[in-house]
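Note sheet for the following structure.
The complex appears here minus one protein chain, its other protein chains still in place.
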Amino acid sequence: MANTQELATAMETRLETIASRLRELVAHLRQQRAQLREEWARLITEAKLLTAMTKEEIFAEATSVYDNYVEALETGTYEALQAYARNLSERIIPRGVETHEVVGIVLLLRDVLARSLFAKYREDFNKLNRILDAYEPAANRIAGTVAVGFVQERERIIREQQEAIRELSTPVLQVRERLLILPIIGVIDPQRTRQLTEQLLRGIRTNRAKVVVLDITGVPYIDSPVANHLVQTVEAARLLGANVIVTGLSPEIAQTLVNIGVDLGKMNTVGDLQGGIEEAERHLGYKVVLTQEQSAAHSA
Amino acid sequence: MRSALIADEVRVPIDRDADIVTARQKGRELATQCGLLSTDLAVVATAISELARNIVRYAARGEIIVRRVDENGKRGVEVVAVDEGPGIPDVTLAMQDGYSTSGGLGLGLPGTRRLMDEFEIISDFGKGTTVTVRRWKR
Partner (left out) sequence: MQVPILKQGAYLIATVQSALTDEDLKQLRDTLVVSVSKVRARGVIVDVTALDVIDSFATRTLRDVAHMIRLRGAETVIVGIQPEVAFSMVKLGLSLEGIATSLDLEEGLAYLDRKGKGPEHEVRTHR
């Protein structure tokens, strides 16, 4: 029983000691802030890190990182640091900064601060050791937190970009009131088809479209499941009160549709996109007037 | 203090017409908790409706079980429609579009299979029917 109490007291003393050492350490780092920050910025440039940023930018970010670093040492909590790391990452990732650079600069800072501790306590080897006992685990944890924060942010951005790319490759364009054009380019896979349908149906609703021109000129071929899905998309659009005109049907795709049992006579198809838009405008009650050049081109 | 539990499973007895709607609503609630989005929710609710109606029409009584499933990092919803009705003597025939014995259009089973990502049916004459379907979160 006495042993447990002794242990507890010893533990408390030890923790208190670490805390007081950290306090001493933090005081030193704050005092030496200007020099250490400059030293660090110099090393960053020498190591050719953060080349995507200007010297002024590096200095500004270095200041923030330094202060956040010291604060994490002081408080012993890392939430604020994590939030800062993600915030910083959000800013620098679009600038092209990479993971090894971020990890690199944090480790450089760790070393710069460690060196300054060696310098300060070089007369007292024992004291130096005790200070390092407090410093090293904290510094390593900081490096880890910043690195992880950066990587998480990077992954999030990549996911968002992938989603955006997928959406961009199936744009729904409102050309006129009540008329939407959906040009599809490239090979359509099942994932894209699902997205296409959702975007189209949502687009019909948002734009209150009465006619949709679905242009598949840019689609070289489709397989039966995708063909089926396209037909379903057309039917679903009709349920929302929109008429779908399919343009740019190649002979191959026409054949695929016939093979899966589509009655092309019932599907509203027009040769090319221009023709499709004219047909759509007729549906909406617009008169289509050809200029002299256009009619010359048409009859050519 | 008890922490809030997200129900991983919900069971709805199917006896009468009105139970079809109940099964849809409870199923939709669970699917929402699993994180499925609007298109998937509508799909799952529609499948539940079709399966529950089959129970009412052909088996008079049964149960719809909706549960959350996790598999290899994929997350989704599973719907099991169980009944002790007469069973389907020829499942292949029943899975063809247009087939029906009760005067309807018979689009229930094949349509439900098209709606869901996975579909399994076990049925035998005199032994009842169990249909299991799954839809994964995109």
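In this document, chain identifiers A and B correspond to the written order of the chains, with residue numbering beginning at 1 in each.
One rule holds for everything that comes next: a contact is a pair of C-beta atoms (placed from the backbone, for glycine too) under 8 Å apart; a residue touches a chain by one contact, two chains touch by 3 or more.
Remember, predicted model here, so these are calculated numbers, not experimental data.
Undergrad: Of the residues listed, A:R21, A:K120, A:R154 or A:R238, which one is in contact with the missing chain?
TA: For the chain that is not drawn, the touching residue is A:R238.
Undergrad: Considering the whole complex, which of A:S89, A:T247 or A:N268 touches the chain not shown?
TA: Of these options, the touching residue for the absent chain is A:N268.
Undergrad: Which one touches the absent chain: A:R14, A:R115, A:R159 or A:R208?
TA: Reading the full complex, the residue touching the unseen chain is A:R208.
Undergrad: In the whole complex, not just what's shown, which of B:R24, B:R68 or B:R134 touches the removed chain?
TA: Counting the whole complex, the residue in contact with the absent chain is B:R24.
Undergrad: Please output the residues of subunit B touching the missing chain, sorted low to high.
TA: 17-18, 20-21, 24-25, 28, 38-39, 41-43, 45-46, 49-50, 53, 97, 104-105, 107-108, 110-112, 114-115
Undergrad: In the whole complex, what residues of subunit A lie against the chain that is missing from view?
TA: Counting only subunit A, the missing chain is touched by 197-198, 201-202, 204-205, 208, 210, 232-233, 235-243, 265-266, 268, 282-285.
Here, only the chains that are shown with their structure count from here on.
Undergrad: Report the inter-centroid distance (CA atoms only) between subunit A and subunit B in whole Å.
TA: So the centre of subunit A lies 37 Å away from the centre of subunit B.
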